[in-house]
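Accompanying notes for the structure given below.
Yeah, one chain of the complex is gone here, protein chain that is, but the others are all in their spots.
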Amino acid sequence: MKRTGVFICHCGINIAGTVDVKKAAKELAKHKGVVHSEEYVYMCSDPGQNLIIDAIKEKKLDNVVIACCSPTLHETTFRNAAKSAGINTFQCEIANIREQCSWVHKDMNKATDKAIKITKSAVERVRRNESLEPISVPVTRRALVIGGGIAGIQSALDLANSGFEVVLVERSPSIGGHMIQLSETFPTLDCSQCILTPKMVEVSKHPKIKLMTYSEVQEVSGYVGNFKVKILKKPTYVDPDKCTLCDECSKVCPVLVSNEFDLGLTGRRAIYIPFPQAIPATYTLDIKGCPGLLPIACGKCADVCEPEAIDYDMKPEIVEEEVGAIIVTTGYDLYDKENMAEYGYGKYADVLDGLQFERLCSASGPTMGKILRPSDHKEPKEVVFIQCVGSRDPELHCAYCSKICCMYTAKHAMLYKHHVHDGQAYIFYIDIRSGGKGYEEFVQRAVEEDGVLYLRGKVSKIFEDKGKIKVWGVDTLSGKDIEIDADMVVLATAMRPSKGAEELAKKLKIAMDKDGFLSEAHPKLRPVESVTSGMFLAGAAQAPKDIPEAVAQASGAAAKAIAILSQDRLYHAPTVAKVNLNLCTGCGMCVEVCPYEALSLKDGKVEVNEVLCEGCGTCSATCLRAAIQVKNLTPLQVHEMISISLGG
Amino acid sequence: MAEEFEPKIVAFLCKWCSSAGSDLAGVSRMEYPPNVVPIQVMCSGSVSPLYVLSAFNKGADGVLVSGCHPGDCHYIKGNFYARRRIALVKRLLDFIGLEPQRFQMSWVSAAEGTKYTQIIKDFVQELKPLGPQTKLRRDL
Amino acid sequence: MVNLEDLKKEAKTVLEEGKVKYIIGYEKSANGLMPVPGFIKSPEEVEKLIWTPACVYNLTKFLVDEKRRKSREKKPDERPVGLVVKGCDSRALVVLLQEKFINRDDVFIIGVSCEETGVIDEKKLIKKLKGKKAEKIEFDEKDNFIVTTQEGKVKIAASEVLAERCLECKANSPVIYDVLLGEKAKRSVDNPFQSLEKIESLPERERWKFWKEQLSKCIRCYACRSVCPMCYCDECVADTINFAVTADTTAEEKAQKIKWLEKSPVKSENFVYHLVRAIHLAGRCIDCGECERVCPLDIPIRFLNKKLEKDAKELFDYEAGFDPEQPSLVSSFKDEDPEDFIR
Partner (left out) sequence: MEKVLDKKSFPQWVKKLSSYTVYAPVQEDEVWNYEVITNPEQVNLDFPNTVLSPKKIIFPQREVYLEFSASNEDGLEVKEVLPEEEPSVIFGVRPCDARALTLTDKVFGGDFEDIYYWKRRNQVALVGLACHTPPSPNCFCLSVDGSPFSKEGLDVLMSDLGSKYFVEAFSKKGEQLINPAKTLFKPPTEKDKKELDKNRTEAKKRISRQIQNIKKIPPKLKGMFDSSLWDEESMSCLRCGICTYLCPTCHCFDINDEIFSSSPLSGKRIRTWDNCQFPDFTMHSSGHNPRQGKASRLRQRIMHKFQYFVERYKNYQCTGCGRCISRCPVGIDIIEVLDKVSSYEG
């Protein structure tokens, strides 16, 4: 019979105050197979660890149970101690008698009884643990960054500058994301394009970065250190190497469609360059608007293209890449128009969202930086800004705060005043959230220097009347009804995960929270990791955030990825699924439930890819024949734990 | 005077959410009755119906299976399989006449120490009037 | 009504053509009314085949034997086995296909439609005949059976002696077949869970009393498990020793066999057995009713399966045995699966 040692920690009085540790140690000493049982004031201290090490050596212990705090805290400490005494790390189990016992109970007798059961249960488990060594796998020292906004650009540059190859995939024709659409950025009011374009250029010139725009990730397989990615490269029908950006094609193109870069405030041709500084600098033929790729259908653009850059025969292409880590920076979209009909958005031309207003303010925008009403191109004299449109509204819209709207609305009001000196800006708000370096001062500046009028309250009605947009609301501070005859209304609509993020998350097998933002592995301690190892998150894909935060997270994610890529081999937890081939009938139910595609059928039996398996055990509960189980938490172990927990 | 009946409860807690939530209850020094012995499993999706039946067979007065909220599963979707499986087991146990209060499932996130505390308090309160579970307990 | 001669003709043709290695069908027994499973190996033996309302057996079970036999043979005959199936039995085939236990090429399916009727419950018939010994039973054109006893012919309304499962049948006609005999007619069933609902509607205390009495009777002959086409595991979780052992099986693996329940046929252990059985059949049971038919103690086991069948339908809109491509009940989920029971 295996020789087990039990070590019960007092944790000062944290445990010993409620659990009679002496009694517990005595009871455990009687337990079958326990040849050593002692208690000590701080097991995690050096002397405490030495007790364990000495006992393992002297009493020739096969395994140990440490009854102490939660395994999330000191499991590694004690497993390392066990290892240094010459036993396998998995021959050490933790019985959590602090967080799940001494700290939540008062009655000493009952708490002691419970602590004894918890510890015995750990003894029954550890006695049946297999000694395992981490699974080692080689690392493909390249990374994939999905999304070419500021976060993706930053991650890609950080990785590339550290010497690792990066594949940067962006689904639109140019990188730059939403940031390239902005006019100025808070709280410094520097020009967004001016600070972003150098980075974009760096990306395009970087020898370590393989930029794939107009491309989408189709399929991801493999595991940390060894992902295989299939990327769909959509045809642009323009050879970027030949294109001279002469713009002749777009001049002859008969098709006019809404320009997404200006959020519909302007139009563009079917063959177009998204914006002058686009990277890669080339034209793209958008076949959605194009009358046809055959010369008989139209063919005007090809006719005028002197360098013969236009190639109607270009086909979609699937590119396969192998990478060791993946950073997902898919960003955000604004809350759909349809959801915001109550504010007349989409119905009245002069009700705009924040990004449209950015374009109006932008020197490269449709009005060349003049703020004019889209309806009649007149300068608006009264502008109402409304915050929290769709955010912080659990009943009807999004429950969360979109975080950046307070700041950009202050900026919008300020920019408006800078353009229209005799205009008046009103801001309807619930509260002002301006945490951040220089943020509060920025808001104060808007009020004090630019005379922005902040109205605390909600807007009840917006309607058009004689060329004005009537805004009815309440100022909850004064209790007065407010009616403004506005020339323009700007809505700070909620930030949503970008369209397609859900589909991508499913392909990547990373979790999403209830709002559709990608889930980090731990809200505090692992904020840039996803739950799938080797995949990291940055930017607004994870939660609403502003540029500095997105950049910081992007660099953080890059650093995490580098931590993987800089190693020769990776180690994977060996507590993975194991198949009893004698029992397996090959029904494939486990294959269906595996969240990681770690299981597959081969010759009528299931096979485990140990590197993909995360050891969740869903397969084991699904299998009708107990043919698959997770090492070191097998049904037998659980069975024994159940028995002992119930006193037998 | 006879001692008050103290139900024995086995709680299968998933490592990442419910067990962490239970840890949080401890860290926050909340108090709840000591009737529950927790068994940490990797995922609620790994809780086999056999575990539940076995716990009742070995004399549990109540069984709790607790996992991450939908969408929060550390293993992406294990809790969805658990939800289906446990629904079936629960219906079946109700059908054979086991008191429905005896078998519970909950979603407890790592941040929900308070919720975990409340669930245990309620569970113990609901089990007390029922007395010991003898229906499925082994009568060997 | 399926003509026996048509069945024989089909069987004869495939045997003569060498399309199948043998046919599993129903054969007259030397003793009385109930047929026996027949294994027809040559065209001459086809004459043994019968088709009567007493053809109760779900013959798909014998595919399990066939698969085991084949796996032991060095040079197995790769031809399919011919199999006579009723509607319900065909659904079992669908589940076996879904679970990849068999390949579609392993079996040549001779479907026989029950049309407007079904098969008898022998116990009901015996009761109805009050001691007269039935020698022969035939389908009538209408909703009757013609029973020949020592004292002559009796006409009995089918509804009086039909098996309960036939009265609640969801597939009178095979859902998968290579040859279909008879019409694809479907008897309209008002409520496939009628008999179950009587038990469901009892108060908790009564339900417990019912099941306690019923399951306490069980002697664990395992006939319910043995007859079930879905119980094809080499080793059952209810078994207390390892069956599926090879030379490679280590002592440790053998020692790890879990006793989820004891061999003693006492109430508590019987409950574990029957509940596990029911759970393991959730989304797989196709209600052929064989488990209940064979129970020597007349335990209404079918209700346990029926209950889960109903729940699967109600909660997850899942029905077993119609689509071999669908993922199984417990290896799939929907985002909107109910969770009102979760705290």
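Note that the chains take the letters A, B and C in the order they are written out, and that residue 1 is the start of every chain.
As a convention for this text, a residue touches a chain if its C-beta (ideal position, glycine included) is under 8 Å from a C-beta of that chain, and two chains touch if they have at least 3 such contacts.
Remember, it's a predicted structure, so these values are computed and weren't measured experimentally.
Colleague: Which chains here would be touched by the one that got left out?
Modeller: A, B, C
Colleague: In the complete assembly, which of C:Leu7, C:Leu63 or C:Val227 touches the absent chain?
Modeller: Hidden-chain contact among the options goes to C:Val227.
Colleague: For the chain not shown, which residue from C:Asn31, C:Ser71, C:Ser188 or C:Ser201 touches it across the whole complex?
Modeller: Of the listed residues, the one touching the omitted chain is C:Asn31.
Colleague: Of the residues C:Glu206, C:Asp298 or C:Glu314, which one touches the chain left out of the display?
Modeller: Of all options in C:Glu206, C:Asp298 or C:Glu314, contact with the hidden chain holds for C:Asp298.
Colleague: Please output the residues of chain B touching the missing chain, sorted low to high.
Modeller: Its contact residues with the unshown chain are 138, 140.
Colleague: Provide the residue numbers of chain C that touch the chain removed from this figure.
Modeller: On the side of chain C, residues 29-32, 34-37, 39, 57, 61-62, 65, 123, 127, 133, 213, 217, 219-223, 225-227, 239-243, 245-247, 249, 254, 259, 262-266, 290, 293-294, 296-298 touch the unshown chain.
Colleague: Touching the absent chain: which residues on chain A qualify?
Modeller: Within chain A, the residues that touch the unshown chain are 30-33, 120, 124, 640, 643-644, 647-648.
Simple rule for what comes next: only the chains that are shown with their structure count from here on.
Colleague: Based on which chains touch which, is the overall arrangement a line, ring, star, complete graph, or other?
Modeller: complete
Colleague: In whole angstrom, how far does the Cα centroid of chain B sit from the Cα centroid of chain C?
Modeller: A distance of 36 Å separates the two centres.
Colleague: Could you put a whole-Å number on the gap between the CA centroids of chain A and chain C?
Modeller: 50
Colleague: Indicate the residues of chain A shared as contacts by at least two other chains.
Modeller: 593, 622, 635, 639
Colleague: For chain C, what residues touch not just one other chain but two or more?
Modeller: 237, 260, 330-332
Colleague: Which residues, counting only chain A, touch chain B once they are in their complex?
Modeller: 70-72, 96, 98-107, 110-111, 113-114, 117-118, 121, 509-514, 519, 521, 523, 531-532, 593, 595-596, 614-618, 620-622, 630, 633, 635, 638-639, 641-643, 645-648
Colleague: Under the stated contact criterion, what part of chain B meets chain C in this complex?
Modeller: 49-50, 53-54, 57, 70, 77, 80-81, 83-85, 87-100, 104-107, 119, 122, 135-140
Colleague: For chain A, which residues are in contact with chain C within the complex?
Modeller: My answer: residues 128, 580, 582-583, 585-590, 592-593, 601, 604, 622, 624-626, 634-636, 639.
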